[in-house]
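Every protein chain but one is kept in place in this view of the complex.
Here is chain A:
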Amino acid sequence: MAGDRAASIDPDALSWYEATARQRVLALTDPGSFREFLPPTERRMSPHLPLFDLPRAFDDGIVVGRARLDGEPVLIAAQEGRFMGGAFGEVHGGKLVGLLRAALALKPKAVLILFDTGGVRLQEANAGETAIAEAMRAIVDVRVAGIPVIGLIGGRAGCYGGGGLIAGTCSRLAVSEGGRISVSGPEVIETNKGAEEFDSRDRALVWRTMGGKHRRLIGGADAFCADTVSAFRKAARDLVGRAPAFDLDTLEAEQARLEARIDRFGDCRDATDVWARLGVNDPESVPAMDTDAFAETVARSPEADHDAR
């Protein structure tokens, strides 16, 4: 299927944040290698949205298929953050779960999940929540089979709600400055706990608490990339090569890492307090750092790289 001309767009120039899910898939993978499962022509659309008088999408907001990355076979899923906030509905979630289960038979080099989601679609929440649970279970099975599952996060919807939970089960995560990873989103926290707890309109606060730089510095993400498709491609290739085994040692190391993290940073009031405790010389300067300067900061941070997850 001809997509939005992404194959002819220079991946060095294409912004991950601005690109559509289809453009990301086509520009990330080897040219001409992508084969879509359940493409738009199949019209597998949400059975629920018409009940709410809401428009549907031909792919239900997720593109799934197989492709090659530097000649190696991969399975790939990409959420469209601009359709319903990239949220998981019944078909959307079923496509991701089906792709993950197919990995057990197809044995690709890796599964890549291009997250761009606010979580579960409220209009079909039960099916969406079920899909989140099934996707996490499927990722465990895929990782047990020795296939890395790599999450790439840099879209406008970020990676929130159940998407944040699924990301937490991946082997490795790459994130850009625009990407955000969390479970409860800023507005949800403010609604439940008040603006004094978390002011969702304070964009700087949102980004320093949930944004890519903070996640990278504390080891929540394993790579930080510039906002280009080629940077995400390089990060994906690199992370496939250094994905941890999925065994008891890895899980115990992850438990120990998270316990140590809450001990060390549990009383911090702001991400800048965390960064100061990590030994960052000038924590206030982190949000404005360019990719190269930030990479030097990460290299000096002891928590950023680990063998856990």
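Basically, contacts are C-beta pairs under 8 Å (C-beta built on N, C-alpha and C of every residue); 3 or more make two chains touch, one makes a residue touch a chain; residues count from 1.
The rule is simple: contacts and distances are computed from a predicted model.
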item: Chain not present in the shown complex, as UniProt names it (candidates "Sugar ABC transporter permease", "Cytochrome B561", "F0F1 ATP synthase subunit epsilon" or "Malonate decarboxylase acyl carrier protein"); value: "Malonate decarboxylase acyl carrier protein"
item: Which residue of A:22, A:143 or A:216 touches the chain not shown here; value: A:22
item: Hidden partner interface residues of chain A, rising order; value: 1-5, 20, 22, 39-41, 50, 53-58, 80, 82-83
